[in-house]
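The complex is shown incomplete by one protein chain, all other protein chains being positioned as in the whole.
Naming follows writing order (A, B and C), and every chain is counted from residue 1.
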Amino acid sequence: MKKIGIVTSGGDAPGMNAAIRAVVRLAHSRHMEVLGFERGWEGLLTNTSRPLGPRSVSGIINQGGTILYTSRCPEFQKKEGVLKAAEILDRNDVYGLVVIGGNGSFNGALDLSKESDTAIVGIPATIDNDVFGADETIGFDTAVNTAVSEIDKIRDTAISHERVFIIEVMGRTRGFLALTVGLTVGAEIILVPEVKFEKPDLIENIEDSRRRGKKSHIIVAAEGVGENRVLAKEIEERTKSEVRLSVLGYSQRGGAPTARSRYLACLFGDKAVELILNEERNKIVGLVGCEITAVDLEESAKSTKPLDLRLLELAKELAI
Amino acid sequence: MKKIGIVTSGGDAPGMNAAIRAVVRLAHSRHMEVLGFERGWEGLLTNTSRPLGPRSVSGIINQGGTILYTSRCPEFQKKEGVLKAAEILDRNDVYGLVVIGGNGSFNGALDLSKESDTAIVGIPATIDNDVFGADETIGFDTAVNTAVSEIDKIRDTAISHERVFIIEVMGRTRGFLALTVGLTVGAEIILVPEVKFEKPDLIENIEDSRRRGKKSHIIVAAEGVGENRVLAKEIEERTKSEVRLSVLGYSQRGGAPTARSRYLACLFGDKAVELILNEERNKIVGLVGCEITAVDLEESAKSTKPLDLRLLELAKELAI
Amino acid sequence: MKKIGIVTSGGDAPGMNAAIRAVVRLAHSRHMEVLGFERGWEGLLTNTSRPLGPRSVSGIINQGGTILYTSRCPEFQKKEGVLKAAEILDRNDVYGLVVIGGNGSFNGALDLSKESDTAIVGIPATIDNDVFGADETIGFDTAVNTAVSEIDKIRDTAISHERVFIIEVMGRTRGFLALTVGLTVGAEIILVPEVKFEKPDLIENIEDSRRRGKKSHIIVAAEGVGENRVLAKEIEERTKSEVRLSVLGYSQRGGAPTARSRYLACLFGDKAVELILNEERNKIVGLVGCEITAVDLEESAKSTKPLDLRLLELAKELAI
Partner (left out) sequence: MKKIGIVTSGGDAPGMNAAIRAVVRLAHSRHMEVLGFERGWEGLLTNTSRPLGPRSVSGIINQGGTILYTSRCPEFQKKEGVLKAAEILDRNDVYGLVVIGGNGSFNGALDLSKESDTAIVGIPATIDNDVFGADETIGFDTAVNTAVSEIDKIRDTAISHERVFIIEVMGRTRGFLALTVGLTVGAEIILVPEVKFEKPDLIENIEDSRRRGKKSHIIVAAEGVGENRVLAKEIEERTKSEVRLSVLGYSQRGGAPTARSRYLACLFGDKAVELILNEERNKIVGLVGCEITAVDLEESAKSTKPLDLRLLELAKELAI
């Protein structure tokens, strides 16, 4: 009986548990055993794992976080760490390792793939949505909806006080979350790291939309844009109006996954198990449109997923 | 200046308002006027409309329902009604008419297109997701999430009482809603009108999963499957265990649209305005994967969108 | 070391787990042991229990349902059942038994109290809110908010279609849930079992509020009122307008408890442990205003909690 390992790595994302459930149950159904390593790469280095069967993953499809825990693991960034992990996989007789995580985790997985005979398959799960080869990652839709719900609430106050609000969302160095959130809350302005903006234009935009009769102003800014606190001050001084900054926090990373994040988790899990059964090696599960695909691990880890700038243009046109 | 008409028709769906907003603002930005007809086809027959500008659609991106109202209109199902509607469009000098609705509305739109010079463009918005040419309709994702949230709650009771629950979701004659909901709540059984099922198999399935250690049993059934009340009784008698039926109601049709329903509304609205500007006639806006497309109105209205039965197989395998 | 037993009985209610957590941790902190009986009275009859410590109740404060399960137990309604339960309590050396449930459970607890030396203390937890001595029960606020959220969504459709909606909420034979829900959704009409209503008056009310310019009509009806399906038909015939019935289901009994249901659970748990420590016997924990009190078990079980009819008058005046 073939044995599969699973590890969740990097920041947690809603739907990771749904993905674990899918991999465990489908592997079982296809006559493979599953071993869950705990605390990300650390579990591989310390050989901390537990066997997972269909009942071990009952009732977790709607749970945020990860039942396997996750952590940062500096040791794994060194060659010795990677060799040790490879050795542990070998010692446990792990035929295929499913790595559930984001771009950072896949870079680690790539290092490991070069030292290990175990077939490695990545499942993209991160609220940053920055995995090349996957139009959408597990957790992204949930984070978007969490941010949208909070901003819908903040708009009540923005309108009541006729204020400008800058709302900072997560996304690390990328603007995927900010762009989709901004478009779907009807933000007047969206700031993403991928596009430079000039402060005078921004001020002009605010004053112009006031002239058109807008009572409040929502600016959705990616955390990767930088000093949003400074920006808030500057807009306040220039426009002589109250500006508030709200930094949406870690709730974007937790909570029950949306149906779509669970749906992707089911389909990605299915594909990952299939890839291992088909003896494919060192791939990540991808998504192109509605099609579940597979991308070479190295290509995904080394490439940069582009942001759709036409959406930014559309959002601007919709905010008139 | 070209004039666009908008009408929302048939059952309401979350995201209709976001679509109205998109069409109105993008039409304005591209130098067209917009006239909103009220109460569906009835507004065309009674010439009840109001002009819509960018400020008329402020603050509605996150509102359920439709600011243009909707209604059933038996008169429009007769030839004279259709001719009258065509005449009203002509009298108001409406160059293009955007019809926001589902399959039933598009059949009406098709009749109208045969009697009118106005270019007709449909935007698929229905929780039933049954529009040929559109992988997903506006409102579907919201209805799925509403049902999923309610079933997540019902599972608390199902587990606490160790009961079987049959949960009936909407979808009229089709199983799209039931299938996606069933997969993403982790239902033990999913019943859709597209697939016949045998009651003895269903009973056997329940008893079998009890033997495997499952404490509760969620059956998600499409309303189109039929007599779920009778089914509940039968299962109760055969399995000698408590069975409860919960019919999820109209909350599936309302509420703030999810980010994804809003996102589709923005993109579909953009495409609809573009089609009219490009002098295309009698199309519906479609979606294939991530690609926004256009389908011939007649083809869409007369064709049946297939249900992906592989998902049903996957759901079954995941419920072990 | 004194030993406390806990049992959850009757229908589950959100916040039962928060109450279990409170009793277990406070008992532990005050140097008592805790034994959790499973599946309600059935666990007492079959002596099915497990010891509960502070870590056994980690992470359950926000979980719906009950980790101790619950069930209907016909055997306990007979004298022999009660005697057996008393004997099991004695055999396990249970000094005090905390019964978490509603009015039905407290009637059972009263029978048991007459045959057992164990001190019995009830914690009111039911979405029906029908426990005499407790202004509010654990779970009531959650059920109210769940129903209110669903009706807020249904109103989108009611307004868009300009329809009359009858929405049936739970509450068994009582109208507590319907009254609070009706008041807080701004229902045009509220029907409770405690107050007879005349159908002609109801029809007149609907037609009258139409004349005043109301576009939609929400009737919130308690399940205890009876034939709401028949009523819907009648209103439809008399007013010649579309009427829809939506029966809110078991989601009212599940889901994460609201802050208020958790708050009551903490305070009620504290009081229950204190009562046992103070060697009080056969009480239920009560609530009068903000004051946590104690009521004699027999008095509570045998008395009927009145519905505040002034609220019904206020709701009517607010619906103009």
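Note that in this section contacts are C-beta pairs under 8 Å (C-beta built on N, C-alpha and C of every residue); 3 or more make two chains touch, one makes a residue touch a chain.
All figures in this text were calculated on a predicted structure; none of them were measured in a lab.
Considering the complete complex, which visible chains touch the unshown chain?
When the full complex is considered, the omitted chain touches A, C.
Looking at the whole complex, which of C:2, C:260 or C:305 touches the chain that is not displayed?
C:260
Decide which residue listed in C:105, C:126 or C:145 touches the omitted chain of the complex.
Reading the full complex, the residue touching the unseen chain is C:145.
Can you tell me which of C:135, C:168, C:194 or C:223 touches the chain that was removed from the display?
Per the contact definition at the top, the residue touching the missing chain is C:135.
Contacts of subunit C with the missing chain: which residues?
Its contact residues with the unshown chain are 21-22, 25-26, 28-29, 54-55, 58-59, 61-62, 135, 141, 144-145, 148-149, 152, 155, 159, 180-181, 183-186, 212-214, 256, 258-260, 262-263, 266-267, 270, 288-291, 314-315, 317-318, 320.
Tell me, which residues in subunit A touch the chain that this view leaves out?
8, 11-12, 14, 39, 63-66, 69-72, 146, 149-157, 159-162, 165, 167, 242, 244, 246-251, 253-255
Just so we're on the same page, only the chains that are shown with their structure count from here on.
What clusters of chains are still held together by touching when subunit B is ignored?
Without subunit B, the chains split into A | C.
Using mean CA coordinates as chain centres, what's the subunit B-subunit C distance in Å?
Computed value for the inter-centroid distance: 35 Å.
Give, as an integer number of Å, the spacing between the C-alpha centres of subunit C and subunit A.
Centre-to-centre distance between subunit A and subunit C: 40 Å.
Mind checking the centre-to-centre distance between subunit A and subunit B? Centres are C-alpha means, answer in whole Å.
28
If a residue has to touch 2 or more other chains to count, which residues of subunit B qualify?
149, 152, 155, 159, in rising order.
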